[in-house]
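One chain of protein is taken out of this complex; the other chains stay put.
Letters A and B mark the chains in the order given here, with residues in each chain numbered from 1 onward.
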Amino acid sequence: MLAYIIRRVFQSVLVLLIVGLVAFSMFAFVGDPVDNMLGQERTQADIERLRQQLGLDRPFIVQYWRFLEQAAQGNFGLSYRQGRPVAEILMERLPATLELAFVSGLLALFGGIALGIFTAIRRRGAAANVIMTLSLIGVSLPTFLIGILLIYVFSVELGWLPSFGRGEVTDLGGWTTGFLTASGLKALILPAITLGLYQMTLIMRLVRTEMLEVLRMDYIRFARARGIREKSVNFRHALKNTLVPVITITGLQLGSIIAFAIITETVFQWPGVGLLFINAIQFVDIPVMAAYLMMISVMFVGINLIVDMLYFAIDPRLRVDRTAGGH
Amino acid sequence: MTATPVLSVRNLVVEIPTRHGVLRPVDAVSYDIHAGEILGVVGESGAGKSMTGNAVIGLLDPPARIVSGQILLSGQPVHTLRGDALRRLRGKRMGMIFQDPLTSLNPLLTVGDQLTETILEHLDVSPSEARKRAIAALEEVGIPAARDRIDSYPHEFSGGMRQRVVIALALCAEPDLVIADEPTTALDVSVQAQIIALLKRLCRDRGVAVMLVTHDMGVIAEAADRVAVMYAGRLAELGPVREVLTDAHHPYTAGLMASTPLASQGHRRLRQIPGAMPRLGNLPPGCAFSPRCDHVQDRCRHDPSPTLDTCDGRAACWFPLRSQKDNTPEHDQEAEA
Partner (left out) sequence: MADTSSDIRPTRLRRAWNSDIAWSFRHAPVAMVSTLVVVVLILGAVLAPLVAPHDPFNPATLNLMNGFTPPGVANQFTGDFFVLGTDDQGRDVFSTILYGMRISLFVGFSAVLLAMVLGVTLGLLAGYAGGWTETIIMRIADVQLTFPAILVAMLIFGIAKGITPPEYRDQMAIWVLILAIGLSDWVQFARVVRGATLVEKNKEYVQAARLIGRTPFAIMLRHILPNVLNPVLVIATISLALAIIAEATLSFLGVGAPPTKPSLGTLIRIGQEFMFSGEWWILFFPAATLLALALSINLLGDWLRDALNPRLR
């Protein structure tokens, strides 16, 4: 088990190195950083001096190493557009995104698993069919349309909920939270539903498929043949086996919530890192793009690792170190 | 033998509606099994033997369904039961053993969990008593150090041991009838004999009625008291195992025996039955076996074969063989007379 975890950590580091290479290549090849940093009145000497200062005259691999060193310390340089340190801008924006992602994730996870189980058990029921049809619409409905629809109904027509921004936030020593004020919570509702709905449909469909697969297994038939109650067959025997494969993909889904937040944040003008990223793309603000990429990679890789650990907690076959081969 | 049989199947018909028409995987099948008796049900795959077992225990996968006939458990009809009433009988009155011990046990629950769960479901005992019984059940099927192994997960047992666990599970609520669906097929040959011996011992000791479904004539010869031979959904022959094996009345049984190596028969040439069993959607008119039969007559090609009740009670054949040596055409006239 330890060997497995070490291998996974090693793989994660490899992924981060590759992503780092992509991020660094953006710096190195997309637009000239010197051009971007010096104003119109520059001399050849200025350029040379800055090149040396930035280490751009060094070999590629040395520059890459320096970049990784700096990145590990959270130093991504200055934003081309705002002229402020990228790390500072990111930290300012991060709480908004994390709070949104957290609420959406909970919604997607619990809603998705509950509905998935329901539609699998009542496979031939009318309610399950209605939910499945709706979920297909949900998958086909782009996130931004869901957001627009919600804004139209709840902000424009009914006027119940705000259509943009975070509402009133409280500053808790560098972490701004919207959880503590009524207006902050109200502002969170629509974006959280928008962001969570799509992931919820995906998780629901996944849980349903896996559960149906498990319900076809011999040990389910055997449990039925022993006269085990339907409730126990479904929740004790089937659900646990369903969760093993579901956990990986669900973990990844939750990770992608942070990425999909880009769309939701744009629709609701939610002041998080996603909105920052989209603006960075529009204005080709390379340092911000690179930093965002690195940050989100660390999150994804972290989530993947946690998911792998969860596997061990659930599946006894993995917990034991290869007992008696047999079959 | 006047006692009510544990299981009595009467003219059972199972149908599966498909887009190409209605299939009958089980067609007018009747047999009894008495307490302490092992009935072997044998046939090629697709002959309807497993489907019969599933119908008895009420686990037919839709759209397969029982359309007519009766299933009586100790004289009481069970084919009319649905839902919870049927569920309460499963495990308690009739148990089932599946083919593959690797997949019949839930990999995420310990063996003890699965045993106590079943015991608590059917017997009115305390959890600690259920655990004691679970250990006893494991001991009875020959799991060494059952007390230590009860909290192990299925993957920690070998294939043969797992099949023993499966048998313990099927028997732990003390049913009167056990349906064993190919219980040895997935096992190593060396383990097969042990499992068969175990089944025989449990049947004798407990007086359980066993329906042993298999395609292996060797297993039948070894374990069964009586044998039912199935072909294309129908019973071809039914009788005491020694008589059927040594003196088959149905040409299909005879062909089956001629193609099976049996230790008791010493060295002889094996013969095979020409052709293959027809698919259910594509049965020939008349007797289903007629295209492959050595002794086929005109009547066989037109009239569906008789059921056991309407002919001599042994073989569902218009022209049953009298004995293996008597293969001359004359016997056909005698049979008709």
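Keep this in mind: a contact is a pair of C-beta atoms (placed from the backbone, for glycine too) under 8 Å apart; a residue touches a chain by one contact, two chains touch by 3 or more.
Computed from a predicted structure; not experimentally measured.
K.L.:
Among the chains present in the display, which ones are touched by the chain that isn't there?
P.N.:
A
K.L.:
Return the single residue from A:68, A:91, A:128 or A:141 that touches the missing chain.
P.N.:
Of the candidates A:68, A:91, A:128 or A:141, A:141 is in touch with the missing chain.
K.L.:
Determine which one of A:86, A:100 or A:286 touches the chain that has been left out.
P.N.:
Final answer for the missing-chain contact: A:286.
K.L.:
Using the document's contact rule, name the residues of subunit A that touch the chain not shown here.
P.N.:
Touch with the absent chain occurs at residues 15, 18-19, 22, 26, 29-31, 136-137, 139-145, 148, 151-152, 156, 163, 252, 255-256, 259-260, 262-263, 266, 277-278, 280-282, 284, 286, 289, 293, 296-297, 300-301, 304.
Note that in this section only the chains that are shown with their structure count from here on.
K.L.:
What does subunit B use to touch subunit A in their complex?
P.N.:
Residue positions touching the partner: 57, 59, 87-92, 95-96, 98, 100, 102-109, 114, 117-118, 121-122, 153, 155-159, 166, 169-170, 173.
K.L.:
If we count contacts the way the header does, which residues on subunit A are in touch with subunit B in the complex?
P.N.:
217-219, 221-230, 232, 236-237, 240-241, 244, 314-317, 320, 323-324, 326-327
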